[in-house]
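One protein chain is absent from this view; the other protein chains keep their places.
Order of writing sets the chain letters: A and B. Residues in each chain are counted from 1.
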Amino acid sequence: MSDWLISLLQEMGATLRLPVSFVVIEFVGTFAFALSGIRLASAKHFDIFGAWIVGMATAIGGGTLRDFMLGVNPFWMTNGIYFICCALAVVWVMAFGKYLIRQSNTWFIFDTIGLALFNVIGIEKTLNMGFPYWTAITMGSITGAAGGVIRDVFINEVPLIFRKEIYALACVAGGIVYMLCNMAGMSPEVNALLSIFTVMVMRILAVKYKWHLPILQGEEEK
Amino acid sequence: MSDWLISLLQEMGATLRLPVSFVVIEFVGTFAFALSGIRLASAKHFDIFGAWIVGMATAIGGGTLRDFMLGVNPFWMTNGIYFICCALAVVWVMAFGKYLIRQSNTWFIFDTIGLALFNVIGIEKTLNMGFPYWTAITMGSITGAAGGVIRDVFINEVPLIFRKEIYALACVAGGIVYMLCNMAGMSPEVNALLSIFTVMVMRILAVKYKWHLPILQGEEEK
Partner (left out) sequence: MSDWLISLLQEMGATLRLPVSFVVIEFVGTFAFALSGIRLASAKHFDIFGAWIVGMATAIGGGTLRDFMLGVNPFWMTNGIYFICCALAVVWVMAFGKYLIRQSNTWFIFDTIGLALFNVIGIEKTLNMGFPYWTAITMGSITGAAGGVIRDVFINEVPLIFRKEIYALACVAGGIVYMLCNMAGMSPEVNALLSIFTVMVMRILAVKYKWHLPILQGEEEK
């Protein structure tokens, strides 16, 4: 890895107050999020520019909405790495499109790691600005889950996370673990790791055992 | 009602410069808005978490968009009562789902009160920040009506208020009444009450007599 890349990663880590290893995870998580958007865009026959936009909306849309709410400039406006990451994801889909189904399990893991990490990033950024815990937990869930909602609005589908899968709820669980650890006086690193672990375990178990929340029944069927 | 609840309501009133009675109305209006989102979400078989999100988007989405435009943190970030109110609305739908159609008239009234009050809250917040009247009227309408647009985007329908019903236009009428009363030197309380009255009367008459605006005809039919 070139010196340039390491210094870039360190700079990103300094901005986010995260160690370099987290920055690598963040890059992979962004890539996995973008992939999910680009694959759905390709199923709708978007062109490569449209697919790139949908990939970016999926990967950075949640953090952008969070930053609107926190009243700061979106995090990606001063760091081009996220755009490049999403462009690489478009190239990946063009090059390996037919192998992506076989890679599904791999990308599911990266997507889950991304979700868990984005959640912690959102929580820490919000707490650092002096908001209460429940606001931080909300912002963590928005960071992790809102990108997928924007993606589904762009491809004109009912957002998946409103109907299926434990997704935002895993973020909430991870946020509560973060809060409890923080209240117990643990170090930020331990808080983050336990929160990430919680989100990953909950999401993996939910998919494996097809857990889902109760579905509401429409009135017209009664 | 516990002391805790009264002091919470007074605090909310102080934040919004509204008397306690208005805060109670705001809570009921928020509940009614959330109900409309959750009922539509249940017709699309959303899970309870998705329904809660759609309920919140309906109830607090308009005020959130207004606060983005005014350049302040969304109003709900420092007061958890709105989240709790929307969660109670989910419980209400789960418990009384089959009676909701019979309650329709009741909730229509609360929804209309909510619309009228949200409109005034948006107008006053915008005027307090030094913007001109027409911007305040716009922000009032956004506070009242944008939540329903976000709700319909989330459930993947063409927004209802673009096609049917006098809804945002009632907000505009209420905003003009507020402006005229304010220019005439009336007290803020009277302005607010006359504006709320205008919105409610206009909306109730519009629904009762099926008033609607002229519909545009598409070119392809000519």
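Quick notes on this one:
Here is the rule we go by: a residue touches a chain if its C-beta (ideal position, glycine included) is under 8 Å from a C-beta of that chain, and two chains touch if they have at least 3 such contacts.
Here the structure is a predicted model, which means the values were calculated and not measured.
Screening A:59, A:93 or A:166 for touch with the missing chain picks out A:93. Checked against the full complex, the one of B:100, B:127 or B:168 touching the unshown chain is B:168.
Residue-wise, the contact with the chain that is not shown comes from B:70, picked out of B:24, B:70, B:180 or B:207.
Residues of chain A that touch the chain left out of the display are 38-39, 41-51, 53-54, 64, 68, 71-74, 77-78, 80, 83, 93-94, 97-98, 100-101, 153-156. Residue-level contact of chain B with the missing chain is found at 68-71, 131-132, 134-135, 138, 149, 153, 156-159, 161-164, 168-169, 212-220, 222.
The criterion applied here is as follows: only the chains that are shown with their structure count from here on.
Copies chain A and chain B of the same sequence differ by a rotation of 120 degrees once their CA atoms are superposed, given in steps of 5. Averaged C-alpha coordinates give centres for chain A and chain B that are 31 Å from one another.
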